[in-house]
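Structure first, commentary second.
Every protein chain but one is kept in place in this view of the complex.
Showing subunit A:
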Amino acid sequence: MSSPSDVREKIRKKRRELQESLGRVRDDKQALVPSDWDLSKENEHTAVEELPGGEEDPGETLRRSVMAKRMKKKKKLLKEMAVESPPDEEEVTAVQEMREEQDRGDDVESPPARSPRDLPPRPVIRPGSSQSETTMRLRMTEKLRAAKSKAASLLQQESIIEPTSRLQSLRDRDTLTRFDRNTDPDLQANEDSSFAARLKFRDAARHAAKDKRAEAGLPTAEEAYNFFTFNFDPEPQQQQRYKKKHSRRREAEEEGEGESGEEDEEKEEEEGEEEGELEREHEGEEESEARDEDASLVRDDEEDLFIIDQSAQDFLEVRRAEYIGYSRRLQRERETLFVPSMRPVPASSKLPENVRPRYLEEEGLYVGERPPVCLTNQNILENRILKQAEGRKWFGDDGRIIALPDPIKESSSRPPLFQLEDELDPALQTVYRKALKTKHVNLYIAGMGNPQADYQLDVDVSGLIFSHHPLFSREHVLAARLAQLYDQHLTRQHKNLTGLLTDKLNSLRNTIHNMLELHRGEALSQVAQQRIAEYKQEVRHTRQLRDVEQEKDRALLKTIIRVWKELKALRDFQRFTNTPFKLFMRREKVDREQDEQEFENDIIAEVSELQAEAEEDYQRKMSEYRRQHEEWKSWKRKQKALKKKQKKKIQQEEEEENEESEEELGEEPDKSEPPEKPDMGDLEEQVQEKAARIRRKPGEPVLIPELTLSGPVTPNEQCPRAEFSRREDVAKRSLFIKVLYNDKEVSRTDSRNLNMDFRVHFGQIFNLKIVNWPESIKLQVFESVGSSSSLLAEVCVPVPESSVLTGSALFEEMEFSSNQRVTFNHEGVGSGVPFSFEADGTNTQTLLTSGKLSCCVSWAVGEDDIPLAPPSSQPGGGMYSGLRQMDAIACIGASGLNDMKKLGKWAAESRLDPNDPSNVSIMQLLSVVSGGDVAVPEYFRLEQLQEEFNFQTDEELHRSRRFRLLRLRSQEVPEFRHFKCVPSMERDISEKVFQDYEKRLKEGEVIDTKEHIDAHRALVAKYLQRVRESVINRFLIAKHHFILSDVVSEDEVPSIGVLGWNLFKLAEPKRPLKPRRKERKKVTAQNLSDGDIKLLVNIIRGYDIPVRRPYASKPPASAKSGRSFTEPFTAPVSSQTPQQGSEWPFGQPLIRPFVEVSFQRSVLQTSTAEGPNPCWNEEIVLPFSAPNGDYSSTILQSVKDEVFINIFDEVLYDVVEDERERGNTIHTRIERHWLGSIKIPFSTIYLQSRIDGTFKVSTPPVLLGYNKERSLGSEGGYDAVRSLSEGTFLSLFITIEPQLVPGDTIREKFDSQESERLLIASEVFEKEASRRFPDRPCLTTVIDINGKTVFITRFIRPLNPPQELLDAFPNGPQETTELVARYVSLVPSLPDSVSFAGVCDLWSTCDQFLTLLAGDEEEHAVLLCNYFLSMGKRAWLIIGIAIPEGPTAYVLTYEQNRYLIWNPSTGQHYGQYDTFCPLQTIGCLINSDNVWFNIQPYAAPVRMIFDVSKPNLWKPFFSRSFPDPGLSSVQPEGLVYRHTDRAAAVELQDRIEKVLREKIMEWRPRHPTRWNRYCISTLRQFLPKLELSGGREVAEEHRLELQSLLGEYRISGFPLHLPFSEIRPIIEAVHSTGVHMVEAPNVEFALAVYVHPYPGNVLSVWVYIASLVSAH
């Protein structure tokens, strides 16, 4: 291994040689660094990727093709190079490899990559490199060769064509390739001169380099530059042997940097450089000049630049420290270092010679704003750049450094966020405010930027004159008119139109006369004739005008005189004067003779003219006539000729022919009469008459009216009272004027009193300094009486042109008027009201307040006589013109942007700078529009590219079953909501998938009429369906709204109270004596499956179950005597009871009841107990299965199944036929007789989670064969009413095991039309209520059927019940009340939770309810309450909890000092102290005015006080602090009832009967079903009676009747009563009674149906079903 110095020496030597050899070859190469870069990059690119030429950029290929042609020319040159270089290369490689080994020894892991700087830029190829590399090399060299040849050829061309091209501009030079100068020695010289500065610098560097050899000095820029720009030509042939390690770019560079080679002929210098170079490497420093190249050289990742650091020590030499004297060092530094001057660089040095600076901006090109740079810095930079090679290319044509427009915004576009912590100060919270559009915000005057520009408008308001004012007296009116007329007169006088016209006429006449004189006797030339004719025409016209004017003058004068006379008359009449007006008539004497003469002349002239005209007219008419006459004649002649012809032909031809030929001649021309000769005498008369009318008579003095204000005005004291008060009033008035600029009040005048003459003088000038464009200037006239002022009128003043300046501007009189109606009771005539001058009131006039405002608006003039007007806008442009130029949208509007024509027009008008980058898009758009016939679509699209992004066309999407399925699933259509695994292929999806869905869709359209029986219900069902769908859709949307508690489960912060209570609980006894029911753990519904849920029904005991009536063949003795409505049960029962004991069969108990519970078709029953008050205490467990196995809460909520709890009587019949066997065989048949039932919907159980209580069993009104056990005594007054409610009761406890979590109702806040304040108040109220009494329901707002939140009191409003119901019992108010309640209960009930599964409680208004004929308890309650209110009762709505309904609504009425609670769904009513009242808790009371929440200690009705006026018991919603805002009702004004068609009811009745009969036969598949027609007809007659009585009165009577008729049968049966909604519930009800289950062989059945129609399509259905068993 040789020492580093040896190595260095060698390298230096080789290099020098190489330089020399290459210098000759390459000196012609141009050294334009940037273009070299390009080439080198390209070379690298092609070499590495081994790309064919096709993938190169087009320029390269082009060049290549040229290259190929010129290849030969260059070949020779190349060969030379090839011969020369090989030996050098070898040696260098040796050195290189040696060093590489060192490197590897130092750091094994680092790749053997190498900085391009560590050795002379020489590609080194390791021996044994792969074939691909060599091919790459080959290609590279080939390319190189090609490039050279091409360059040579190009240069040859260039040198001939344009030898001085590079002098033209820097840009030009850039476009030339470096090859241009290859063979251009003469140009080279030029070149060199341009680099003079650089060369100089280099020389300095050379000197420095010599010294530097011994010391480790810094390499200069020059060195670095040279180092990289040396020409070490890679020799293609030999390079194959070398490893490709350095970037190929290097070579490209080298070949490009020929010029440096040329300069580096001195070996010394070379060596110095080398030295410096190496030194620099050791120190790892970089020089700024080399940096550019450096950066890109380093780009190759494989090359590790810093590997050299590790090998640096190997090159270190240890020497003693050298001292260089200060002065010497300074000197040396001066030679080496360059300090750019701070002085500005002369433009000439920045530009190529003989080139003048060119300012693009002056040429109208757009030049962006340059970034601000300190001038000294700029100078330094320029100086520095100029020192560099190619420095000049940094300068633009204008001699300044090329710079891009400043991209930096002046202010940061986004303010810094201070939100460091997660909590943001509420004061800093962003508040959303709707964007407001200010009208004038953008209307600033252009050029407002410069502060000197202040613009001032002067508004001079001088005064105001009323032409009419309400305080005018009659005299004033006349005076005003007089003044007006006089004004008119003066103006006319001033204009003197009549005089003018007369003069004109005279001169015209003279002219004609002269012309005629001139041509007297001679024939007039054509031109003269024409001119005379024209003059005559003119004369005629002028004369007419003059006549009109004269007439007007005269009329005006006459009117003035008349008005003056009227005024005088009025003054006389009223005996006082108000106005100082006085009219004088000045007479001007005229010379009668002359006057008459003139008059005469005038008339003569006129007459003669008229005569001439008339003559002319006559002549014209005459000629016309003659022409016509000629025509007629010729026609006549033709006809005659024709007739002659006809006569000849007449023998042969028929008449038709004749007619035809006659038609050929055409119509007969009118035979016109000759015109009459004008009567000349007449003419003269006319002229005379006219002159008398419109002209002053000759000799009559000229009247000149003069109006003066000299007349005395009667002083106030002498005026009558009315006039006096008028004057007083006038004195009170004052006026002022507001000045509005751009609709903003800027100033106002002082208030001035109204004078007697109704003139106000202001004389104020307002100087307005304006910032915004003047848009409007308005003056508002205000009149004030005392302190109040009113706007009289508004005057718009036009914005003055900028030439209108103060001082020169004229005052303008702006007329104004107002149409206010004002009347007074004094002399003032008022305005806008008719008044009359006549005593009898005829000839009325209506005058409006009006007047003239004299004002002047002008631009102010500054101190130095500069008008303070904004720069003159375009004359037609109006005030926006400044703005328009700047903003396209403001000019043509946003819609106009689509209108290309408009846009183009705008662009042309505003002279857009096409080079301004901000206008690029518009210009592009315009070029597209103007360039081609690109049809601009006539429609507007929001998403223009939507089509391109469409996955498939809509039709395809729709056609594809798979996509349809996917879509329906994502829409959560119920059928597909949980569809699993949609097949991936279209073919795997069967059409059947959609069958159900399509069927449902179709059903939605066509409601099955059979199912619904009558058409109205069908419609209602359809409507309901639609409402349901829309609500469900809303719900689906709402379901995707989450609140925190849905997503995150987090413990509530325990309050102190809870903590304390928990502590207290620790001390609780472990086993309390009275244990309470503990809350069971709730189960979320998701993880449940079939069979997991059980319904537990605990039947505890029954009360008052009807007992059997002994079978009696004869009717009981007691008759229906004295039975009143109030005691329907007690009376007959009391009469029967004594008999019972004796009549019962021996040994038979009173009754053997058992309870059967059926749910979802599974039926279970209790054991049989005995007696009317049995005690079962049994638990029945029924399985529950949800539809489709879906146990989600929404599905569970919508389960419509009901739990039927039926009470039956088990009857044993001895069926032993043979009497002998009775002793040892028991053969009985068990029959069960239905006694009553309770229906509890599953949804109720689910929502309440448990139902516990005693329930009333709904028993049929008539139970054949059964008697009601005597009930407790009921006495007196309303207790009797109460007793009605008594019946059979069952104690039950029902629950679900395990307990299910009922689904939450929607928390979504529905939109509302209520005021925000009310909503907040109601929220607070409800929250407060639930906090204090969590178990008492409180309701203030509800959701109506449209999904809007409505305050609850809006639902309460008196509404009329059907008139028929009111008329039914004219003198029984109680019966009427009950009938109304019954009517309400007949409307079918449909819980919202079922129809709107899991959504919420929707309240419909009464009319909606009656139309839908279905609703919840609330709707029933609201309707009933409204009915009661309209009947004059005091009624409230109760929101409370009842069994079994749960939270519900009842109605409370107050009558006869008692409170009654009505169950609206059943029509039952209870007294306040009724123990069996199903209402358990009362939460709040509601009427139309207020809501009261129950804050009493107890909530059960029995223990409550219903006096809502006591605030300590009832908390009102609207209180003194929050008064009722007066909410209007949502209910309609009144209800309209449709009279129900009785025929339809009969039809329905028949159909129900038919369906039921079929069903009963269907239910008895193994037994024949016989119908007893006789019984049926009896029952059928009976049912209407039942309906009439409400199912009470006639029972006993009916039973007797039946028994008498069907004595030989044992009858058991009963009527069922239902409201009609659908047929299905009826069937269910009939089925649940189990009548059909009688299996006696000789059983017969009877079935009767009666439908009673009520108004509004409410139907009451009675089904009487009975089984008859023959007693024999």
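The rule is simple: contacts are C-beta pairs under 8 Å (C-beta built on N, C-alpha and C of every residue); 3 or more make two chains touch, one makes a residue touch a chain; residues count from 1.
In this text, contacts and distances are computed from a predicted model.
Chemist: When you check the chain that is not on display against UniProt, which of "Septin-type G domain-containing protein", "B9 domain-containing protein 1", "AP complex mu/sigma subunit domain-containing protein" or "VNG2A protein" does it turn out to be?
Modeler: Per the UniProt record, that chain is "B9 domain-containing protein 1".
Chemist: May I ask which residue of A:318, A:810, A:981 or A:1543 touches the chain that does not appear here?
Modeler: Selected residue, touching the omitted chain: A:981.
Chemist: Which is it among A:1040, A:1161, A:1331 or A:1520 that touches the chain not included here?
Modeler: Considering the complete complex, A:1040 is the one touching the chain left out.
Chemist: Would you indicate which residue among A:374, A:527, A:1048 or A:1543 is in contact with the undisplayed chain?
Modeler: The single option touching the absent chain is A:1048.
Chemist: Applying the definition given at the start, please give the residues of subunit A touching the unseen chain.
Modeler: Contact residues on subunit A toward the absent chain are 48, 130, 132, 422, 966, 969, 978-985, 988, 1040, 1042-1044, 1046-1051, 1053-1054.
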